[in-house]
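Now for chain A:
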Amino acid sequence: MKRYLLYSAPLALLWCFVHGDVTILNFLFGLVLGPFVIKPFKPLYKFGQEVSFKDAISRIPKEIKYFVMLIIEIIKACIVVGKIVIQPKIDIKPGIIAVPIDTKTHAGITAIANTITLTPGTLTLDVSDDESVLYVHCIDASDPDGVRESIKHDLEKYILEAFE
Partner candidate 1 sequence: MDPFNVITLAIFLPFIFAGLIPAAEKILKHYVGWLAAAVALASFLLIATVLPHVIHDGPISGAVPWLPSVGLDFGLYIDGLGILIAFLASGIGVIIMSYSNGYMSHKEDLPRYYMWLLLFMGSMVGMVFSANTILLFIFWELTSVTSYMLIGYWRDKPESIYGATKSLIVTAAGGLVMLAGFLFLHSITGTFDIPTILQNEALIQTVKDHDLFLITLVLIFIGAAAKSAQGPFYIWLPNAMEAPTPVSAFLHSATMVKAGIYLVGRMHPIFSGTDAWLILVAGTGMITMVMAGFMAFRQTDIKGILAYSTISQLAYIITMYGYTTYQHPGIGVAAATFHIVNHGTFKACLFLVAGIIAHEAATRDIRKMGGLWREMPITFIIAVIGALSMAGIPPLNGFLSKEMFYESSVEMGAALGSPYTILIPVIAIMGGVFTFAYSIKLISGIFLGKRPKDGLPKHIHDPCATMLVPAAFLAFLVVLFGVVPSIPVHNIVEPTASGILLEPVHLHVKLWHGVTTPLIMTIVTFILGILVYSKYDALAAWQDRFNARHPRISVNYHYDAAVDNAKTWGHKISSVTQPGTIKTYINAVLILIVVLVCIPVILLGANIIPQTLNFDIAPYEALLMLLMVVAGIAIVALPGYLPAIIALSALGYMVGLLFIYLKAPDLALTQVLVETLSTIIFFLAIAKIPQKFKEKIPTTTLVRDVIISVAIASTVFIMLINATQGIVSPFESLSHYFIENSLTLAGGHNIVNVIIVDFRGYDTLGEISVLCLAALGVYNLIHSRSEEK
Partner candidate 2 sequence: MTTLITKTITKICVPLVILFSISLLLAGHNNPGGGFIGGVMFASIIGLLYVVFGLDNIKEFFNPDWAKWFAFGLLLSCITAFGALFVGHNFFRSAVEFVHLPFIGEIELVSAGLFDVGVYFVVIGSLLYIFKNVGDDK
Partner candidate 3 sequence: MTSLLDHIPILLIAIPILMAAVMIFLRSIPALQKVLNVFVTFCMLVLSVVLLEQVWTNGIIVYEVGEWGKYGIVLVADLLSAGMVLLTLFVSFLSLVYSLEYIEERSLSSSYHSLFNLLMAGLTGSFLTGDIFNLFVFFEILLLSSCALVVANEKGGVTKSSDKMEATFKYLVLSMLGSIVMLIAIASLYATVGTVNMADISVKVSAMSASGTLPWHIYAVALLFIVVFGNKAALFPLHYWLPDVHPTAPSPISAMLSGVLIKVGVYGMFRVFFLMFTDTLYMFKPIIIILSLATIIIGAVSAVGQTDVKRLLAYSSVGQIGYVFLGLGMGSVYTIAASLVYLVNHAFAKGMLFLTSGAIIHHAHTRDMDKMGGMIKSSPVMGTMFLIGAMSIAGFPPMGGFIGKFLLFDAGINEGFYIPIAIALIFAVFTMFYMFRAWMKMFWGESRDTKKYGEYSSHALSPLLTVPIIILALGVLVFGVYAEPLIALAQATAAQIVDPQPYIDAVLTRVVR
């Protein structure tokens, strides 16, 4: 039940969003609709695990922090790649770098992978089978260790806070 509510709340919000009309009524309707939509796919969501609302709510500030960081990173990096693109002669040293990660949960790995992708200059190609290494394509791979370092410290830290 708790699970349902936990999943339904964001869904209800999204229901309002796709409806284009954020009202209490719409939200409640979405809340009612949510469990029915999730129910058939229960096994996808590890319903056995215990959850706590407190935990979920307590993470919200950290999540916001993460997003802010993300946006800044993105804008910074966009400019970098934009510059490369409009150079008269493109001079890059790309390459694929293996980046070990500590994150364990799927949500966390996904978040970090997506974050890497969204920040220009790096792009997650794959995650190793044991879920411990990300393979990242860098538009500038001249310093592989630097890249590994920056991902480890700048990104993963926030993600661990926000999602685990």
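Selection rule: all candidates are chains of the complex that A comes from, given by their letters.
The rule we apply is simple: a contact is a pair of C-beta atoms (placed from the backbone, for glycine too) under 8 Å apart; a residue touches a chain by one contact, two chains touch by 3 or more; residues count from 1.
All of these numbers come straight from a predicted model, not from anything done at the bench.
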Counting any copy, say which of 1, 2 or 3 touches chain A in this complex.
2
Interface with candidate 2, chain A side, in the complex: residues 7, 11, 14-15, 18-19, 25, 30, 33-34, 37-38, 40-45, 106-107, 109-110, 113-114, 124, 126-127, 131
